[in-house]
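Other chains dropped; remaining ones untouched in position.
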Amino acid sequence: MKKPNLLKETKQILIRFSEVDSMNIVWHGSYVQYFEDAREAFGRKYGLTYQNYFDNGFYAPLVDMQFEFKNPLQYGDTARIEIEYIPVKAAKVIFKYQIFREKDNALAATGSTTQVFLDSDYKLVLYSPDFYTEWKKRHHVI
Amino acid sequence: MKKPNLLKETKQILIRFSEVDSMNIVWHGSYVQYFEDAREAFGRKYGLTYQNYFDNGFYAPLVDMQFEFKNPLQYGDTARIEIEYIPVKAAKVIFKYQIFREKDNALAATGSTTQVFLDSDYKLVLYSPDFYTEWKKRHHVI
């Protein structure tokens, strides 16, 4: 039996002036956008962006997000975000993230996000939508 | 003949940690939110919030915004935003703003915004919508 694929993407970002606080390090809130940037880069690679959810008649809001901060990022730093899709049977989309500081390859942050599906009336979808089941099959993640 | 009313509102805000940049002063982009906070406070007082526009079937996006920065605001400062409605005959909503630093009453920033009306198909509305003409009459600004 074949093992499921590990779907991954890497996204490089340049830390902006406005993302840094008066401690001269990236404000913790900026990492939410970094995760979303990586998630959308993953989505463009594999067909799983917010737009793809909309086009199939669904919303996919976050129900859980977690961040651990290990080493600070500073204005002008280049960071590398590695995102990995975590396969689950439930009607959920789960990602894990690692952010590295390019100049010394130090781990800057880790975390995860979990999304569920809502239909166009904002009702929670308990079973995996067909398009998502198809997506999983197509990418051999189940 | 009676002069038109001057409609004004004042909004006090406390400068947040996240709004300050590594120069230890408020990042210029944060002022967009300060203006919007004042505009919504004005709108709640006089019935002219984004929600009021929606409820009448319109959007009112900005087509122009201008800022002049005079004196810096810092984390922990209290600022007072004074907003004034500028009456015009066109189908536009124009506001002027002054932001004062409470501790010394120094002028921190001034500016203005201009909004137009779009209908629910995002088409520009060339004539003042009825609800807006009624609003102007009710508040004696024309």
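By letter and in written order, the chains are A and B; residue numbering begins at 1 in each of them.
In this text, contacts are C-beta pairs under 8 Å (C-beta built on N, C-alpha and C of every residue); 3 or more make two chains touch, one makes a residue touch a chain.
In this text, all values refer to a predicted model and were calculated from it rather than measured experimentally.
A single sequence accounts for all chains of the complex, and while 2 copies are shown, the assembly in the file contains 4.
By our rule, only the chains that are shown with their structure count from here on.
Chain A and chain B have Cα centroids separated by 36 Å.
Considering their complex, residues 17-18, 20-22, 24, 27, 29, 75 of chain B touch chain A.
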